[in-house]
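Chains shown are a subset, placed as in the full complex.
Chain IDs A and B follow the sequence of writing; residue 1 opens each chain.
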Amino acid sequence: MNTLGNKLKVTIFGQSHAPAIGCVVDGLPAGFAPDMDRVSAFMSRRAPGQNTWSTPRKERDTPEILSGLVEGRTCGAPVSMVIRNADQRSKDYSGLKRTPRPSHADYTAIIKYGNDYDVRGGGQFSGRLTAPLCFAGALAIQLLEQRDILIAAHISEAGGVSDISPDFARVSREELAALLRKPFPVFSDEAGVRMRQAVEAARMDCDSVGGVIRCFAVGLPAGIGEPMFGGVENRLAGALFGIPGVRGVSFGTGFTAAGMRGSEHNDPFVMADGRVSAMTNHAGGVLGGITSGLPLVVNIAVKPTASIAREQNTVDLQTRTDATLVIHGRHDPCIVPRAVPVAEAVTALTVLDMLLEE
Amino acid sequence: MNTLGNKLKVTIFGQSHAPAIGCVVDGLPAGFAPDMDRVSAFMSRRAPGQNTWSTPRKERDTPEILSGLVEGRTCGAPVSMVIRNADQRSKDYSGLKRTPRPSHADYTAIIKYGNDYDVRGGGQFSGRLTAPLCFAGALAIQLLEQRDILIAAHISEAGGVSDISPDFARVSREELAALLRKPFPVFSDEAGVRMRQAVEAARMDCDSVGGVIRCFAVGLPAGIGEPMFGGVENRLAGALFGIPGVRGVSFGTGFTAAGMRGSEHNDPFVMADGRVSAMTNHAGGVLGGITSGLPLVVNIAVKPTASIAREQNTVDLQTRTDATLVIHGRHDPCIVPRAVPVAEAVTALTVLDMLLEE
């Protein structure tokens, strides 16, 4: 349920307003000395309150390592980490159990867990739970780098504005490294400006917008993945839908492929620098569930933030009548930018797990 | 790898040109008497050679039950089944190991398995392996019906032509039952005609087209699924990418959600006939990984058939030079119609597995 992976297992725990959130990362190779400054920097990309497009809630997302590291190196035991929840204002959330917020998990969680469900701040469904996921992913990213595998994502669409797309067959480490340095990761900074304008316009309208994240992995060896239910797509999709708000996962040209002809969509193989490559990479680096050695390209659709400042229709579960609801507090009008490192983290964890399984 | 499910485990085996293909279905409740005529009818929806839009290869897809049934009823032991491969023409496939077909698994399988990979007819990557999946799914569908759950899919897009879409919040059993009776499952028969024209046009051009399948499950109780990595989306996506040719999986409005505003996309709850329902169902019946009781809606993007009759560029793995390839034999210009029952089968198996786990 809250555990991801086979050889590399990440178990996430916590709720938005519990004393703490955290994770256990089991299966890391011993002798690995993670660069903790880089882990923090990676986690801060996800943290809220940094700019106008994210929620002003301030968190002290300082991970405390409880086990698994000795003098900064992994020792073979699981790495466990907790983050204390500093900002636990004890306001009254009980109303949310009566009038569930539309398009949140309140209603389904109450059905599943009954009245004991911790509705405060979204409980275990809170986006806050992606912080430990980013911690674990930051470790995986460093281990992948040791194998010359680079993972980076861009916002390929937000608020109806599309970023330009690199050539899937030839996206370079340099392009991806540049992406990782940007606070708003897009290839076209001009598109990025328009995206932020669209987000801001939604915010002014007490509304929100969604978007699409496209994540790349370059340097993956060919031959990773298993047929049928053990394919790279199965594994990545099975993991990425764990990120709150994700509504779709596709590879390469994804849903666009459905409208293409075979002669357009097929990726002809070609020799390049003595290696087997392909003229195009509509497949997104996976054929039959197995990596081809070309860049892995995965697209992740993120819905518009469900918490909007407008009055909304809902039901009163106590009186079982129609009702209205106004969600107070401030929320990200677009969670896509903060979800970018989460997508990278989950991709990295899954890819590393598959590599460790080979 | 070739096993799907937790409580209900389906193991698929076989290659296109092996003596047989088959499956083992473990975890079915004892005392279930499947209607074998309906199983056959379901399987024949996937079988080739029935009409102009599918490959003329004739298969005698007669499943032989080897175990698990006693006088037509499950006994608690795994149900195992084999289908003999009747049409095993022993033509020479060795060339495919030298010049891998673009956008097929030939190349990645050779990287993974070496020269021993069974390239004949696509080996274990052949669409033929979906026949046992349909057998298992047909059993699951009957068990779901006993729980008043109905599963049916339509071709929502093929060859660039879109079907009309029902209201996700209110799609009815009657509409779905009608769909299941159609040889070409679309809501708009006029759209279906145009789809088939597009497929035929591609065939005449020695080309192929892709499409999108949308699968519904109505009658699912609210509260099924687990948070994070155990959600309905995680499980379904992790399974559906096992179908050859699938490039994307999304729920409800899917990738379209990315371009919507929260005020449009949110599904306001509303009381209907004394029950909690929602005005819209953009979420596709899942919130926070857990079913809401509204219809489950999953969209599956299928790429255009990779086997086209045109000359294509590829590489010669022996000489390590560029080469060309012409794929002989006849292939479906569009696999989407035959993939519809497969999508239903995989959805049914996954949904039933999750129900059995509760």
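By our rule, a contact is a pair of C-beta atoms (placed from the backbone, for glycine too) under 8 Å apart; a residue touches a chain by one contact, two chains touch by 3 or more.
For clarity, every value in this text was computed on a predicted model and none was experimentally measured.
Taking the whole complex of the structure file rather than the 2 chains in place, the copy count of the single sequence reaches 4.
Note that in this section only the chains that are shown with their structure count from here on.
Rounded to whole angstrom, the centroid-to-centroid distance between subunit A and subunit B, based on C-alpha atoms, equals 27 Å. Interface residues of subunit A, counted against subunit B in their complex, comprise 1-4, 12, 100, 102-105, 107-109, 111-112, 124-125, 129, 157-158, 160, 202, 205, 207-212, 222-223, 225-231, 233-235, 237-239, 241-242, 244, 246-255, 257-271, 274, 276, 278-279, 282-284, 286-293, 299, 301-308, 310, 312-315, 317, 320-322.
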